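Quick one: this structure, given as structure tokens, is what I'll be asking you about.
Only one protein chain is missing; all other protein chains are in place.
After this line comes chain A, so read on.
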Amino acid sequence: MHTIRGFPATWIEHAAKASGFEAELSRRGFLKLSVCALSGLALLGLGDAFGENAPLVILDNATGCLLADPTRCVGCQRCELACTEFNDGRAQPSLARIKIARAVNFGPTGPTGGTAMHGDWGDGLVVQGICRQCPHPVPCATACPQDAITLDPKTSARVVDPAVCVGCRLCQQACPWDMLSFDEEAGVATKCSLCHGNPKCVEACPAAALRYVPWQDLTRDGSPSRATLSVTAPEKAKACLDCHLPAGTKSAK
């Protein structure tokens, strides 16, 4: 029997039917299926079946995300320390996937002076940097030429697979909120993994400024903190055209 990563092809056909994507399957094969029917298939646990072969374009939404309340943050940075100590075995805020230190002194706009400054030297507000676990298109994952940013099996958090990451840092450039960290020792990028559903930062906050909540789209709240450089690998860009067709055109495939 024909299998894809161990899943019988018949299962996939059943799944496609159940998800209403049978026509897509027959027309463009598993690539399109993997793209559009992913959330349906994820329920059946079959999404992974296509990960190996298909360019990683669409990632299922995460199940949870962090919420940060700047009015409660006391600037102690215990979250950054918990993130790195309990995940990496060393205390290193520069590696943390929640970012406080950069906003503690002057807030997100930096040492501008004036009355609009946040942080300890401004009005006191500490605006935490948190990963939004972006919905499609996921900027970091899309930018990764290695498809090294994949889903955590438990929470669908976007995580860097250090075995695949080559350390090109394109994901860092692509994140609109500057939330990717780079592990200089290992030479790979790293990002918030939601600690498999039990975020250490939330546990560590002495002021209840952080909460772990069901995922919601936070990417539309507020503007990105920086201009981004998003480079999409050609083979991946081609796959984008499966969905993102200019009006009135037909797929080349």
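Criterion: a contact is a pair of C-beta atoms (placed from the backbone, for glycine too) under 8 Å apart; a residue touches a chain by one contact, two chains touch by 3 or more; residues count from 1.
Convention: contacts and distances are computed from a predicted model.
Hey, which one's the missing chain according to UniProt: "dihydrouracil dehydrogenase (NAD(+))", "Aldehyde ferredoxin oxidoreductase", "Cytochrome c554 and c-prime" or "Oligopeptide transport system permease protein"?
Listed in its UniProt record, the absent chain's protein name reads "Aldehyde ferredoxin oxidoreductase".
Hey, which of A:123, A:161, A:217 or A:235 is the one touching the hidden chain?
If we include the chain that is not displayed, A:123 is the one touching it.
Which residue, A:174, A:192 or A:205, contacts the hidden chain when the whole complex is considered?
Going through A:174, A:192 or A:205 one by one, A:205 is the residue touching the chain not shown.
Applying the definition given at the start, please give the residues of chain A touching the unseen chain.
Where chain A meets the chain not shown: residues 71-78, 81-82, 84-86, 89-95, 101-102, 104-106, 110-111, 113, 120-121, 123-124, 184-185, 203-208.
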